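Missing here: one protein chain of the complex. Every other protein chain is in place.
By written order: A, B and C. Residues from 1 in each chain.
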Amino acid sequence: MSTTLKTLQLPDARRMIQAATQKAVDIKQPMNIAVVDASGYLLAFERMENAWLGSVDIAINKAWTSRAFDIQTAHLAEFSQSGNQFFGIHTTNHGRVTIFAGGMPVLQDGVVVGAIGISGGTGEQDQTVAKAGASAF
Amino acid sequence: MSTTLKTLQLPDARRMIQAATQKAVDIKQPMNIAVVDASGYLLAFERMENAWLGSVDIAINKAWTSRAFDIQTAHLAEFSQSGNQFFGIHTTNHGRVTIFAGGMPVLQDGVVVGAIGISGGTGEQDQTVAKAGASAF
Amino acid sequence: MSTTLKTLQLPDARRMIQAATQKAVDIKQPMNIAVVDASGYLLAFERMENAWLGSVDIAINKAWTSRAFDIQTAHLAEFSQSGNQFFGIHTTNHGRVTIFAGGMPVLQDGVVVGAIGISGGTGEQDQTVAKAGASAF
Partner (left out) sequence: MSTTLKTLQLPDARRMIQAATQKAVDIKQPMNIAVVDASGYLLAFERMENAWLGSVDIAINKAWTSRAFDIQTAHLAEFSQSGNQFFGIHTTNHGRVTIFAGGMPVLQDGVVVGAIGISGGTGEQDQTVAKAGASAF
């Protein structure tokens, strides 16, 4: 009685990374770019020249977080500030939950099939590049 | 001069999961449902179809937290916000302490005998489902 | 260009846990029983009365390991002893890789759709119960 799960594949991830990279070049901010599949596992990753080293981990985990909770990390951020209902969620899942802008689920026919995570600039820059990458699916 | 530990058992956990699932179905929000015994160890767990993947860990740890401190996680949340007396407690115990609504201790004759942890919706939804589950004991 | 992934669902997991439990009762050894889906995430878990507390984590990670490498943990054990080709694999993936008997992938039409993990007895007992559980799919 198993069911099927729709998921991104490697060619999708490559196309998304290419689009995100183009946007990052446009806004002149080097980025770390990660794409995960419907299971949350890393499909592909690229770090642009001069992108922050500490953002390798963050980009991968923004993508994972977006799939794990089917939400943009920018929105999760609102719910998880001090005083709000999900404050503290960033220490669950062995610290993988990332609660600032740049992670975005990718949908097909209303179902989350994967996610992209961007890290390397301001929240606004990360978000802009994530949108460009997600749109390429 | 040993004593005895009153504790939930597997049949109790199953009944609580069944009641929590029914409530989750009623409010149309798929949930991760965990029940721990008086020692805080996992007795039983179920993830409903389409429940958030990142909430497996959170549901289990909400239940553990409720037993570890004999408190609803919704109440612990109040004490552990920035500026309050327990701020920072969420990074203790290897990150297992979860400080948002959805964890609830279960009592018998005034003694905590286990706990339930729910994760998959808003704080209010998680709390509602946790109550339904706890009431089934 | 997404694809689909076949996966176990909660009703499958319940049936597998029921069959594993029956076998554990038959051989008089209480067990921890975990079932993960095709993504490796926990679907359902039960700890039988008097089953080892330290085996909660082990059962869950045996199931995860079987899916992560599409292999029985009893077989992975052979490859990962000192001197063999995968020695050291048990400390990868943040310590989740479990290299002794009791984890078993579940296949449909030749594709791994999830896995079961059993912990609570000897390797032989765990293996016996895992087989019984897997057969119920």
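Here, a contact is a pair of C-beta atoms (placed from the backbone, for glycine too) under 8 Å apart; a residue touches a chain by one contact, two chains touch by 3 or more.
In this text, all values refer to a predicted model and were calculated from it rather than measured experimentally.
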Residue in contact with the excluded chain [from A:Ser2, A:Ser39 or A:Gln127]: A:Ser39
Which residue of C:Leu8, C:Leu42, C:Ala74 or C:Val97 touches the chain not shown here: C:Val97
Touch list for chain C against the chain that is not drawn: 3, 39-40, 65, 67-70, 82-83, 85-89, 91-97
Touching residues (missing chain, whole complex) on chain A: 9-10, 13-14, 39, 41-49, 53, 56
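Everything below uses one rule, namely that only the chains that are shown with their structure count from here on.
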Between chain C and chain B, distance of the C-alpha-averaged centres to the nearest whole Å: 25
Contacts with two or more other chains, residues of chain C listed in rising order: 9, 39, 41
